[in-house]
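Here it is: the structure, laid out below.
Complex shown without one protein chain; remaining protein chains in place.
This part shows chain A:
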Amino acid sequence: MSNDIKIKKGLDIKLVGEAEKSTENAASSAIYTIRPEDFHGILPRLIAKEGTKVKAGETIFFNKNIEEMKFVSPVAGEVVAVERGERRRIMAVRIKADAQQETVDHGALNVASADAETIKTRLLASGGWVFIKQRPYDVIANPEKTPKAIFVSGYASAPLAADYDYVLQGKEKQMQAAIDALSKLTTGKVHVSVGSAKSPMANLTGVAIHKVSGPHPVGNVGTQINKIDPVNKGETVWTITPQDLVILGDLFLTGKFNPERIIALAGSEVKKPRYFKTKIGADVASVIYNEGVTKGANVRVISGNVLTGRKVSAENGSLDYYNNMITVIPEGNHYELFGWNKPITDKVSTSRAMTFSWLSPNKKYKLSTNTNGEHRAFVLTGIYEEVFPLDMFPMQVLKSCMYKDLDEMEALGMYEVAPEDFALTEFVCVSKQPHQQIIREGLDLMIKEIG
């Protein structure tokens, strides 16, 4: 083990409702949903119109700008609805699953002998490519660019996150195949970080293993890139999550797109938090009600973790393409008398201004979605730096995004960041500014202006 990463800056938000390490098969979902919104910046061209029968792994839509990039269906079935939003933008494609599942077979690919071009073409055509993301800009990787390195974070530090050591058990073969293939696509190394030597990823070969420790966001791949090999102007790195490595591995080994993954159902509003085996795009309703959430309860269902996830409807919301957890926390839509000056013991705070979470660092909290105050201009300084381990100035970066100074954004390090890197600063922000949105809009502006 070389190149350990240890950070001190950060914050572990300890929440009630960690998933117990037991896995159940989720009730099979009747409808599976793909939302183009999950693939940021992609303009979809729909192939499978309403009424079309598709196999699992068959193309639903492709990327208008890079036509080889296909987005495939997780199940075999019929496209029953294409929901559109403003200016006919596709919001969701809903697929009704067939009883008999049939999967497109691309044929196994021997990654040891295949060349880079073959691997790339296979990934693009089979829908596996979309799991590879790139920095700068935190979007799906551009196949025309060669990355200087590929990063995989095998340690999840986000609140209540699914434990990779648990969900990846027995998937070593798939991950190794995917790593072997991906390492042919980069000029540099594939960096894999693990929490401990017990991780199923610790024994992968052909990679640089980094042992990471410290508070969240040490598990964020952005933190690790910044510490291992930061992105410079003109450079590209790719990132992929371990559970998506498994999907790629299956693609190479069996030739089939296998959207199965083990997800965590967690959060204070879940009666029995635990793991489920389900598929990408499955209805959250197929998971959350069985010894989980009370129907009609005043709760927030999140596809993802509480810091970066997406709010989904309990009724027809779905697990999104990249996430491996569903979190359910109470909605906080209630007033609190003198909430701004009374002593607070039941909420997390990094200050000690009559807030007492510093007294019990190991206490688990039941946080609601209340904002605990109104949106204000930036006032306090120095609080973001405490939870921001990247070597840059978070507040200055945010401000440069707000006044859209491209030169300054570039100079301050925008090529290195993703919105999720600013999730903790957003959490602690006294002025309740939407940091992740500011960064996302900044990155989008850079894509448009610089490309």
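Please note the rule applied: contacts are C-beta pairs under 8 Å (C-beta built on N, C-alpha and C of every residue); 3 or more make two chains touch, one makes a residue touch a chain; residues count from 1.
In this section, contacts and distances are computed from a predicted model.
**Q** Look at the options "ABC-type quaternary amine transporter", "Na(+)-translocating NADH-quinone reductase subunit B", "Cytochrome b" or "histidine kinase" and return the one that UniProt uses as the protein name of the missing chain.
**A** Of the names offered in "ABC-type quaternary amine transporter", "Na(+)-translocating NADH-quinone reductase subunit B", "Cytochrome b" or "histidine kinase", the absent chain's UniProt record gives "Na(+)-translocating NADH-quinone reductase subunit B".
**Q** May I ask which residue of A:I225, A:C401, A:V428 or A:M446 touches the chain that does not appear here?
**A** A:V428
**Q** May I ask which residue of A:G41, A:G255 or A:G332 touches the chain that does not appear here?
**A** A:G332
**Q** Could you please point out the chain A residues that touch the chain left off the display?
**A** Its contact residues with the unshown chain are 13, 15, 230, 232-235, 300, 302, 306-309, 311, 327, 329, 331-341, 344, 347-355, 357, 367-383, 385, 391-393, 395-396, 411-413, 423, 426-432, 434-437.
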